[in-house]
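Apart from one protein chain that is not included, each protein chain of the complex appears where it belongs.
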Amino acid sequence: MTKEQTDAKRIVGTSRLEAFSDGVFAIIVTLLIFEVRVPVLTDISNSGVLNAFVSIAPKGVSFAISFFTVAIFWVTHHHVFSRITHSNWKLMWFNNVLLFWLAIVPFTTAFIGNYPTQAVVVALYAIILCLAALTFWLMNYYVFFKSDLLSDKVSTGERWRHLKRGRWVFILYGLAVAVAFVWVYAALMILVIIPFIFLIPRLMKETE
Amino acid sequence: MTKEQTDAKRIVGTSRLEAFSDGVFAIIVTLLIFEVRVPVLTDISNSGVLNAFVSIAPKGVSFAISFFTVAIFWVTHHHVFSRITHSNWKLMWFNNVLLFWLAIVPFTTAFIGNYPTQAVVVALYAIILCLAALTFWLMNYYVFFKSDLLSDKVSTGERWRHLKRGRWVFILYGLAVAVAFVWVYAALMILVIIPFIFLIPRLMKETE
Amino acid sequence: MTKEQTDAKRIVGTSRLEAFSDGVFAIIVTLLIFEVRVPVLTDISNSGVLNAFVSIAPKGVSFAISFFTVAIFWVTHHHVFSRITHSNWKLMWFNNVLLFWLAIVPFTTAFIGNYPTQAVVVALYAIILCLAALTFWLMNYYVFFKSDLLSDKVSTGERWRHLKRGRWVFILYGLAVAVAFVWVYAALMILVIIPFIFLIPRLMKETE
Partner (left out) sequence: MTKEQTDAKRIVGTSRLEAFSDGVFAIIVTLLIFEVRVPVLTDISNSGVLNAFVSIAPKGVSFAISFFTVAIFWVTHHHVFSRITHSNWKLMWFNNVLLFWLAIVPFTTAFIGNYPTQAVVVALYAIILCLAALTFWLMNYYVFFKSDLLSDKVSTGERWRHLKRGRWVFILYGLAVAVAFVWVYAALMILVIIPFIFLIPRLMKETE
C-alpha cells in the first residue's frame, strides 16, 4: 500500500456512514406505521370504531415494540460511532449487513402484527433481530479489538463491559426463537421485555 | 463516573440527533401525501374529475393541516436544538418518544381523511398531537431547567416564556379531544386553528 | 429585541434547513417510482410483457419528467442556499411552503400517469408546479432584496438575472394550466419541454 493510499484511507471520516445509517434508521421507524393500515369502518358508531381499534391492536403493539427496538439500535449505534474516529471498508460492510437485517424489520413487524400467535412468524421476527444484534456485536468486537478505528480514550475495561452487555441482546432474541415453538406467548413476552431491559437500568442512572 | 467517561459524554454533540430527527420529520411530511390516493375516475369529463376532487377534499385538507402542524414541530425543534450545546441519553429518549408520537400522525391523518366527522377518529387525531406536544414540552422543561445541555446565553426569562407559550399547544389539543365527543365540528375547527395561532403572531413580527 | 436574541438569531445557520430539505427532496424523487406499479402479466410471453410495458408507458414518462423537474428544483435550491449565510423564521416558512407544493408532486404524477390526456388532471399537475415555482421565486426575492441573509459577494446584477430567469418557470407552468383546457397535448408538451429549457443552455456552458 502506497503512502497516498494510506492517507486517503485515513481522511475518510464516519460522517457519511452516519448520515446513510441515520437515513435508513429514520425511514425504518417512520415507515413502520404504514403497515398499520387504517381500518375500514363498517359500523361508524363510537363503539364500532373502538371495536375496530381492538382489531388492529396487535399491529399497534408490534409497531410500538419495533419502533423502540430500532430506536435502541440507533441510540447504541450513535453511542459507538461517537467514539469511532474514522471508517474503513470492513466497518462499512459490517454496518451495511446490520442495516440489511434492520431493513427487514418492517416486514416481520407487519407479519407478526397480522399473525401474532403463529410460532414460525414470531420466530422469524426474533431471528431477524437476533441476526441484527449479532452483526452489531461482531462490528463492535471488530472496532474495539481488531481495528485502529476507535478513539484511544475508550479504555479496554469499557470495551469489554460494552461487549458483555451487548451479548445478552442476541442471546435473548435467540432464546425467543427457541421458545416460540414451545410456548408462543412466552416468546412474545421476551420480545416485549427486551427493550425495557435496556431502557430501565439506564433510566435509573442520571447520565448516559 | 471516571474522567474519561465525563469527556466522552461531553463530546457528543447534537448533530446526529438532529440528522435522525430531520430524517424522521422529512419522511413524515413527505409520506402524508401517499395516504391521499389518486381517485379512480368513473366519469372522465372535466366535471366528473372535479367531482372526484370534491370527494377527496377531506383527505387533501387533513394532509395540508398535518403537513403544517408537523412543520411547526420541526421549526420549533430546530429553534430549541440550535440552543442546545450537547446531547445526553435522556435528551435522546425524550426526542425518540416525541418522534414516536409524530410517526403516528400519517396514520391518524389518513384515518381522519376517511372519517372526518367520526368523534373517536377526531379525538384520536388530537390525542396523538396532544401527546407529541406534551412530550416536547417535557423535553424542553428538562433541557431548560433540569440539565446542563442548554447554552448559557439563553436567559431564564426566555426559558419561561418558551414554556408558557408551549403549554398552550397540548392544552388546546387536549381541549379538542374533549370537544370531539360533544360537537365534532368544533373539535375540527380547533385542529385547523392551532397551526394558525402559532404562525400568525410570528408572521406579524419581522424576525425569528 | 435584546442583544442575546439578536445573537441567537445570527448563529442559526442553514445546515438543518438544508438537511431537512434534502430529506424531503430525496424522498420525493425516490418515491415517485412507487406510483409506477408493477404490471400484473396476463400473458408472460416476451411480446405480452412488452405490451404490458406499453400500457404503463405514460406512468414511466410522468415519473421521468417529475424526477428531473424536482431534481432541477433541488439543484437550484442548492445553488441559492450555497449563497445564504444564515436562516431566519421567514426563510424557514418560505421553504416549508415550497416543500409543501413539491410534496404534492408524487400525487399529481400518479394522477397524470393514470389519466395523461384529461384536461383537469394535466392542469392540476401544472398548477402545483406553478405554485412551487412561484413560492421559490418569492423566497428568492425575499432573500435577495428584503433580507440580510445573502452573502455580500452576490452582486445586485446577479440577483436580478436569477430572478428574471426564474420568472419564466411559473409563467410557463401557468401557461400550461391555461393551454390544458384548450389543447391538452400542447400542455403536455410544455410540461416535457420545461426541464430541457433549463438544462440545455447550461449543458452548453462548461461550468456551473
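Chains here go by letter, A, B and C, matching the order in which they are written, and residues are numbered from 1 within each.
Keep this in mind: a contact is a pair of C-beta atoms (placed from the backbone, for glycine too) under 8 Å apart; a residue touches a chain by one contact, two chains touch by 3 or more.
Since the structure is predicted, the reported quantities are computational estimates derived from the model, not experimental observations.
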- Message: For a quick check of understanding: of A:Leu41, A:Val61 or A:Ala103, which residue touches the chain that isn't displayed?
- Response: A:Ala103
- Message: I'm checking contacts with the chain that's been left out. Which of C:Val61, C:Leu138, C:Ile171 or C:Leu199 qualifies?
- Response: C:Leu199
- Message: Residue by residue, what part of subunit A touches the chain that was omitted?
- Response: 1-2, 4-5, 7-9, 11-12, 16-17, 19-20, 22-24, 26-28, 31, 34-35, 88-90, 92-93, 96, 99-100, 103-104, 106-107, 110-111, 114-115, 118-121, 181
- Task: Over the whole complex, note the residues of subunit C touching the chain we left out.
- Result: 18-19, 22-23, 25-27, 29-34, 36, 38, 41, 44, 46, 49-50, 53, 64, 67-68, 71, 74-75, 78, 81-83, 153-155, 158, 199, 202-203, 207-208
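We take it that only the chains that are shown with their structure count from here on.
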- Remotest chain, subunit C as reference, centres from CA atoms: A
- Message: Report the inter-centroid distance (CA atoms only) between subunit A and subunit B in whole Å.
- Response: 25
- Item | Inter-centroid spacing, subunit C versus subunit A (mean Cα positions, whole Å) | 35
- Task: Enumerate the residues of subunit B that touch no fewer than two other chains.
- Result: 19, 22-23, 26-27, 31, 34
